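What follows is a structure written as structure tokens; I'll ask about it next.
With one protein chain removed, the remaining protein chains of the complex are shown where they sit.
Every chain is named by a letter (A and B) in the order it is written, and numbering of its residues begins at 1.
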Amino acid sequence: MDFRKAKRKIKYESELDSHFAKEIVEKAGCEDLFHCIQCGTCGGACPISAYMDYTPRRIVAMTREGLKQDVLESYSIWLCASCYSCAVECPKQIKITDIMYALKQKAIEEGRYPRRFPVTVLAREFFKSVFAKGRNNEGILMTKVLLKTNPLKIFKQALLGLKLWRQGRIGLHSDVIQNRDELRKILSALD
Amino acid sequence: MRYLYYPGCSLKGTGRAYEESMLAVFQALDVLVEELPDWNCCGATAYMAVDELKAFALAARNLALAERMDTDTPPADLIAPCNACYLVLNKAQRYITENESIGNKIHTALAAGDMTYSGGVHVRHPLDILLHDIGVERIKTAVKKPLEGMRVACYYGCQIVRPYATFDDQYNPTSMNQLMWALGAETVDWPLKTRCCGGSLTGTIEELGHRLSFILVKEAINRGANIIATSCPLCHFNLECYQKQWQTRYHDDAHMAVAYFTQIMGMAFGIEEKRLGMRRLFVPPAYIAAVS
Partner (left out) sequence: MPISSENNGKIPRIGVYICHCGLNIASVVNTQQVAEFARGLPHVVIARENKFMCSDPGQDMIQDDICEHKLNRIVVASCSPLLHERTFRKTAQDAGLNPFYFQMANIREHVSWVTLDNALGTDKAKALVAAAVQRVQSHEALDSQQSPVNPAVLIVGGGIAGIFAALVIADAGRKVYLVEREPTIGGHMAMFDKTFPTLDCSACILTPKMSDVKNHPNIVLWTYSEVEEVKGYAGQFKIKVKRKPRYVKEDDCVGCMLCVEACVFKKPRFADEFNLGFSFRKPIYMPFPQATPPIVLIDPNQCIQLTKGKCKRSCMNVCEKNAIDFSMKETFEEIEVGAIILATGYQTFDPRRIPQYGYGKYEDVYTSLEMERFTNAAGPTQGKIVRRNGETPKSVGIIHCVGSRDKKNHSYCSRVCCMYSLKLAHLIKERTGAEIYNFYIDMRTPGKGYDEFYDRLLDEKIHFIRGRVAEVTDWARRPEEEGKLVLRVEDTLVGIARRIPVDMVVLSVGLEAREDADEIRRQFNISCSHDGWFTERHPKLAPVSTTTDGIFLAGTCQGPKDIPDTVAQAGAAACEALSMIDKGFVQLEPNTAHIEENRCSGCRVCIALCPFSAITPSENGLTSTVNEALCKGCGTCVAACPSGAAQQRLFTDEQIYQEIEGLLSYV
């Protein structure tokens, strides 16, 4: 035990962001943020809560109370695998998965995530590929993610990749859609 | 019967066997399936995290394409075999039609690409089509080699019943079990059938993702299954492709055949292995044939 690691945990009102919750509750699917009774069903139902720094319930509470920095810098929001167990079981029918999405978007918007964090890298690479080609190639995507996060792992997964290639399940050829312009116009209209 | 078919990126890649076997099964049942021309990525889970509106727009383009197609009986039924595509297309459908502000933005965006969408498409999973449109009785008549001795753990994964359980029970789905019974196979009572496989976490945060899929396979073995049937390319990949890596990671053997439910149906229908994409599986088809 190292007492020198003791850290001040108190929160002063001036450190909280009173607009944060209002911003999140405005987002699609997050309307019920304030209905949460902190029962913890989400944390119990979540197959990943065991690995989170804050359980989904705490994320909701922290969001509501304006602990913006702690929420956006927590890795809980990035661990969410979108299995919707929490949302389905929530007795107040809060769409917790959508709240997680809103928080991820917010974190990306504000640049508050680890640069080489695979989840965000995957999201960005995926986004780029779809914008350019309209479709996504899993093999290329995973290679890019590995390159940008942990290049050493490429060797580890090389055998698996080779096997998949032999089975015709991955390839270096990317599918491209015909009307790329149409798609880009649609996406750009939302900027 | 004729349906539009939305493959999604995975069914052209890692999940090719799913596409091949599904098309073969539909053909055996005299169901016409036509691929949606020039479809694009559904918007998928990862995209949602970056920009939800754009994810909805991606989905909306596909729905608009489907609506534009000349179909027998409008509203068009669009088959989405990948669980993630199924969810994302359905979710987009709901938000566009039920949330006015999102709906308006998406309609404006579609208009920029000279497209319109009036909300008429019905996104459906092949399990739903097989069970409710074609029916168990019809499927039974197509069975040539009943799968006696096969004990299937039916894995539904998360996103076909959650959050929108439209064709099956949210907590205890049975549609795949019913199909397997029609083929003469047994199914095992496996409480993890809708538990998350780890999704894309197996590729990003390995330790976490692998454990999620490992415990699924482990428990399927405990429950006496000799094969896991899947209905989603990502679930399939997670349960199948890392089995070898688990041995070193967990010093525990979790070796088990994993096949798409459509491959299993094809086997019972007597369709040749090649058309079912059997050679694309990690676990040799001979092994699967042996257990049945």
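Simple rule for what comes next: contacts are C-beta pairs under 8 Å (C-beta built on N, C-alpha and C of every residue); 3 or more make two chains touch, one makes a residue touch a chain.
None of the values given here were measured: they were computed from a predicted structure.
When the full complex is taken into account, the listed residue touching the unshown chain is A:C42, out of A:C42, A:L67 or A:V130.
Contact with the chain not shown here comes from a single listed residue; of B:M176, B:L192 or B:A259, that residue is B:L192. Mapped onto chain B, the interface with the missing chain covers residues 169, 171-172, 191-192, 215, 219. Remark: the residues of chain A touching the chain excluded from display are 37-46, 49-50, 54-55, 57-58, 85, 89, 91-93.
We adopt the following convention: only the chains that are shown with their structure count from here on.
Between chain A and chain B, the centres computed from C-alpha atoms are 23 Å apart. The touching residues of chain A, counted against chain B in their complex, run 27-29, 47-48, 51, 79, 81-85, 87-88, 95, 97, 101-102, 104-105, 108, 118-119, 121-124, 126-127, 130, 134-139, 142, 145, 149, 160, 163-164, 167-171, 175, 177-179, 181-183, 185-190. Within the complex formed with chain A, the residues of chain B that make contact are 9-10, 12-17, 38-41, 44-54, 57-58, 60-61, 87, 95, 99, 101-102, 105, 108-115, 158-159, 162-163, 170, 195-196, 198-201, 203-205, 208-209, 212, 241-242, 245, 279-282.
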